[in-house]
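Missing here is one protein chain; the remaining ones are kept as they sit in the complex.
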Amino acid sequence: MPVITPPPVDLVAILPLLIVSVSAMVVLIVGLFVRQEQSPVLAAISLVGVGAAIVATVALWGQNRVAYSGAVVADDFFVFFGVVCLGIVALTIVLSSEFAAREGFSAGEYYTLLLFTGAGMLVLSSARDLIVLLIGLEVLSISLYVLTGFARERLTSEEAAIKYFLLGAFSLSFLVYGIALMYGATGSTQFDAIATALQSGDLLRNPLLLAACGLILVGFAFKLSLVPFHMWTPDVYEGAPTSITAFMSVGTKAAVFAALLRLLTEALPALRGDWANILWGLAILSMVLGNFAAVTQKNVKRMLAYSGVAQAGYMLIGVVAAGTAGRNALMFYVAAYAVTNLGAFAVVQGLSGKTDENTDVLEFDGLASRSPVLAGAMAIFMLSLAGVPATAGFMAKLYVFNAAIQGGYLDLAIIGVLTSAVATFYYLKMIVAMYMRPADAGAVAIRVPASLALIVVVTVILTIQMGVLPSFQLNAAQATASLLALH
Amino acid sequence: MLAPLPYYLILSAVLFTIGIFGFLFRKNPLIMFMSIELMLNAANLTFVSFARYLGSLSGQVIVFFVMTIAAAEVVVGLAIIVSIFRARASIDVDEIHLLKD
Amino acid sequence: MGMIAFVIIAVVAIVGAAGMVLSRNAVHSALLLVANLFCVALLYLSLNADFLAVVQVIVYAGAIMVLFLFVVTLLNPSQRETPDQLHGQGWVAGVLAVVLLAEVAGVILSGVFGMIKTTATPPAVDWGDNVHAVGALLYSQFLFPFELTSILLLVAIVGATVLAKRRL
Amino acid sequence: MNLSGIPILTLIVFLPLVGAIPILFFRRTDTLLIRTWTLLVSLAEFVLSLSLILGFDPGATGPQFVERAPWVPTLGIQYYLGADGISLAMVLLTTFLTFIAVIGSWGAMDTERCKEYAGFLLLLETGVLGSFVALDLVLFFAFWEAMLVPAYLLVGTCGGRRRIYAAYKFFLYTAVGSLLMLVGILGVYAIHIQQGNPPTFDLQTLAATPIPANLQVWAFLAFALAFAIKVPIWPLHTWLPDLYSETPLGALVLVTMLVKVGAYGFIRFAIPLFPEAAVTLAPIIAALGLVGILYAGVSAFVQRDFVMVIAYSSIAHLGFIVLGIFEFNHQALEGAVVQMVNHGISAGALFLIAGMIYARTKSTSFDALGGVAAKWPVLGGFGLVAMLSSVGLPGLNGFVGEFLIVYGTFIARQGYAVVAALGIIVAAVYLLTMFQRAMHGPIVPTLSGPDLSLREVATLIPLVALMVAIGLYPAPLLNSLETSVDQVNGHVQTVEAAPSAHVALVREGR
Partner (left out) sequence: MVNNVWLVLLFPLIGFVWCLLFGRLWPRLSGWIASLTIGLAFVAAVSVLIGLLALEPGDRIRIGTLYTWIGSGSVSVPLGILVDPLSTVMILVVTGVSFVIHVYATGYMHDDPGYGRFFCYMNLFVLSMLVLVLSDNFLLLMVGWAGVGLCSYLLIAFWFEKPEAAAAGVKAFVVNAIGDAGLILASSLILLTFKSLDYVTVFTSAKETLAVGGGTVTAITLLLLVAAVAKSAQLPLYVWLPDAMAGPTPVSALIHAATMVTAGVYLIARASPLFTLAPFTMGLIAWIGAITALFAATIGLVKPNIKRVLAYSTVSQLGYMFLAVGVGGFAAGIFHLMAHAFFKALLFLAAGAVIHALAGEEDMRKMGGLWKKLPFAYWTFLAATLAISGFPGFSGFFSKDEIISLAFTSDRGNVALGIIALVTAGLTAVYMFRAFFMTFHGESRVDEHVAEHLHRPGLAMVAPLVVLGVLSVIGGYVQFPGGGFTSFLTPAFTYFGVTPATESGLNPTISGLSVVVVLLGIVIAWAIWYRNPKTATSLGKSFGPVRAALLNDYGVDALYSLVVVGAVRGLGNVCSGLVDALVLDGIVDGVAESVRGISVGVARLESGYVRTYAVAILTGAIVIIAFMARGGV
């Protein structure tokens, strides 16, 4: 009879996760006793929790702890993505505070789930085991399924929820099946064990292994909304509450990219030739189709959804290019995109009104005169997404294309820039609407709540800072990436 | 006593495929969801089969986790389905497409 | 002997699955799925996964499928499906499914023999008390994911509660 | 004057940007404050830029006023500014024209769009200036792209009726080209690194990097496309008439600097980085320049609008500049740079005059004009001088550049020079015809209002003074260009001096 020998408990390595989870529970409980109009209290508690978690994450810098039989790791890569993800959660909390204070809104559960998504993302970015990765993904996904349906007065919100859920579950099955085959082929689900199993080289050309890898990629591609697994994205983004759309568009991408990169570089480096080909195709498809489809969108959220598809394609270039340059590029891109897109959605939220419905591009007509601040901020975000210099988006694209060329993927770089030009088309459409068209006759000045203003200001500053002085984030990314390369 | 491993694997592949077919074919979200359960089961069967042939227990433990995941999904999924279709005359995913281009 | 049993169980499982997919009545589908799950549980047993077999029956066939049935009956079960708005969806689904099956089957058949460890006859393992063994593994090597599942379940519960709160 | 220790270029580049910030906080209705502030900023900027003259050493090789600091050290991107004679001329022209543009827009800015107008104008100035002094490829690209945005917004918010179409077209046209240049930049960088060098985007270092000939051609084309669109070289020019006809005419004075950045790009980046490819493709590009001269010339002849004629004439003038750049000899290149300055002055003056006509008649269409010079003799007189400067009348500025270009072309490709001379005749045809249609003839009854005000005269006088000054005594300008021009051509001449090596490289590449 085997003796149970639990692995050494390393609470420090998972401290951020613990803090976030505990705060989630605290919010859940406190939420039961808090009246609707007091919901900012919950937001405050959540923010404190996330803040503490961020501190705990940063504290792990340079420690490189592998814990729980190698199931998780708290290295600098994790710290980077942890901070990014938690930052996204924090901003989403602030962004939601106005929205969550409304009548009949289950604020307690809302914040709880939001914090749990944070937990899920932390797990994803630290997972070194396919099973841990899977569970982290599910924590994130299930929270999001529910959050998507949170705008209860809108049928579209529910519709988005069920579409997201059904397709999410469907694609999860592929992932699970892929993990099963991977387990069969390598005998393990742990990254280092898989890598060791592949080292001998006997397995490398095994169809079963390759198929397993392909199936796993399908699961990831769905979450990253890469073409052709992206089709849920516009519908869900449009239907979900704007703050959740904002969160989904950046949070999911950040965490899943972290997990994907770790999986590919730590577990499957031997298969690089194979997965790089697949991702190469997916990147091209995503950049091309995402950008093209976005051109004629009339709803801002849908447009940003397609833009997100395309942006995921650009990020993928970093993964394909691999190497230090590729990883740096991906990390910077993720951070830049997170900041910019959150800001953009914050502006959309500012316009979308009480019912969260006014997200048509027409709503932006003449915004410059209705709210110069929102218009100015939105213009900066659009330019950043388009990759115009002095914004985060430019540096991100520079990094990515550089990585592509250094990695020998000139084709990706060229397609990337050409599709960027197409993208400019629709990003400019927003600027045209805001600055060059007159506002509706009946349009009134827009009241910007303090919470929204805070987000907009923070994201604008970050967008520009990352474009003008990118070194801070880059240094972090660089150090992390080089550490990762040691494994 | 034991059938060879490929038999198990093929069986699970067949089950997995039937699940996929069901998901694509049926319009009833409940049956689509059941199809997903079928797919997960197929995956589980693969895990267990491999576990047996690898002589490693961890496959079984993983199945345990997958079941948990499935359960969690069922809870939330059914709740979503109920909340949408309770008020409707028909249970048909094709009926819900307000969101499209 | 094992082969015969396997074939019978497999056939039943496939028939159950196919029936689930094709049945016009959602209740029938659910019951056919239970049958399938039961067959899989039997296969678990054949694979020395006693604990899982039991869990499969209790949790899956028991709890989860009951939940399904409950919802099915809640949502007007007698209703017939309307004609498909997506023309040719059945054909597309069928063809794609067959292609995928062919692919996966091909992959399995060509791949599984390349794996030295698994092509040999299965090791005669004695996991002793399977429940104990699984438990031991769960609390040692898989401690972290195990703890994580608590979060997962909590999320599910909270989510279900929120969703339920509104219209039920 | 010793300017060492003072980051003079940084100050010059970013003063307008800083000056634009307070405008954000001015009240929209307080246009006088906004305009006065903008005027002060542009004046201060101009005065500041004049200090460069004092510190400039015309004989020195290499960039002067150098500022160098790591920007993104991990990639080897530097904040690297420096100016040679060519940059200096362009910088001074830009600050001067901005100042003129602000005075010239004084009346036109008095609208509810004043804030945008002023702000974007200043931002545009920063972008243009940055492009002229950046010596790091990424830094240059950043300025280059950043310059588009205020131009785009300026046209889009303050422009004419078809402003959105024009702004869109401009941005997309230029965006496509510039993005490929980014690929080109990264390509050169990658080659540099592959040869085992530390990463850098330093122009001079990369220019010294040997690049295989076949790659050179592609990389050159990636750069050239961006610059060719911006210049614009035929047949990539159709954005320009649309943009110019929709841009507020005062601001257009500065917007004309955009095309000069394109030409500058060839001189500073495309040719030094890829001399062999430049030599190989020079006949084609120069020929396109020629086509542009004649094509735009005859097109200008049939235009029905004052501004459109000048827009097409700009294309023709830029054709001369392109021709001059791609002859790779001292006179042609120097002439091209002089002509860049001239184009800013002449076209600027003509646009200002168009703006003054527009302010009085609300139209610049020939259908609504006639007898303008009779009705407003002072306006007509300034218009005449500006027009003649654009024609290239000897004794005015345009001639110096045109002659040097024609002579330089003559040295290398005599047939081209003959065609270019034909272009000079065509220029006389369409510009004189324009003047005849708008300024001469019977006074149409719709003209009303006074002749030029003192402010308007004050706007034009500096420009006219420069036309005469450069026309009669271009030595200061030419002298400051001598060394710089030789340095640019030096990249090419080493190629031409060793034709056998060139051929060998081509073969190796393939």
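Read from first to last, the chains carry the letters A, B, C and D; within each, the first residue is number 1.
Here is the rule we use: a residue touches a chain if its C-beta (ideal position, glycine included) is under 8 Å from a C-beta of that chain, and two chains touch if they have at least 3 such contacts.
Please read all numbers here as calculations on a predicted model, not as lab measurements.
In terms of the touch definition stated at the top, the absent chain reaches A, B, C, D within the entire complex. The chain not shown here is touched by just one of C:75, C:107 or C:155, and that residue is C:107. For the chain left out of this panel, the touching residue among C:27, C:96 or C:157 is C:96.
With the whole complex as reference, residues 85-86, 89, 92-93, 96-97, 99-100, 103-104, 106-107, 110-111, 114 of chain C touch the missing chain. Summarising the interface, chain B meets the missing chain with residues 20, 23-24, 27, 93-94, 96-101. By the touch rule set out above, chain D reaches the unshown chain at residues 169, 172-173, 235, 237-239, 241, 295-296, 298-303, 312, 329-331, 334-335, 371, 373-374, 377, 384, 388, 391, 393-395, 399-400, 402-404, 406-407, 410-411, 417-418, 421-422, 424-429, 432-433, 435-436, 439-443, 472-475, 478-479, 482, 485-486.
What we mean here is this: only the chains that are shown with their structure count from here on.
Between the Cα centres of chain A and chain D there is a gap of 43 Å. Chain A and chain C have Cα centroids lying 30 Å from one another. Averaging C-alpha coordinates per chain places the centre of chain B 65 Å away from that of chain D.
Residue numbers of chain A whose C-beta contacts span two or more other chains: 131, 135, 138, 142, 145-146, 149, 184, 187.
Looking at chain B, one finds that residues 9, 16, 19, 33, 44, 49-51, 54, 58, 65, 69, 72-73, 76, 80-81, 83 touch two or more other chains. Remark: chain C residues 1-3, 6-7, 10, 13-14, 17-18, 20-21, 26, 29-30, 33, 36-37, 40, 43-44, 46-49, 51-52, 55-56, 59-60, 63-64, 67-68, 71-72, 74-76, 79, 81-82, 84-86, 89-90, 92-94, 96-98, 100-101, 104-105, 108-109, 112, 117-119, 122-123, 125, 127, 130, 133-134, 137-138, 141-142, 145-146, 149, 152-153, 155-157, 159-160, 163-164, 166-168 touch chain B in the complex. Every residue of chain A that touches chain D in the complex is listed here, in rising order: 328, 368, 379, 383, 388-390, 394-395, 397-399, 401-402, 405-406, 410, 413-414, 417-418, 420-421, 424-425, 428, 431-432, 435-437, 470-471, 474-475, 478.
Across the complex, chain D meets chain A through its residues 71-75, 116, 138, 141-146, 148-149, 152-153, 156-157, 163-164, 167-168, 171-172, 175-176, 179-180, 182-183, 186-187, 189-190, 193.
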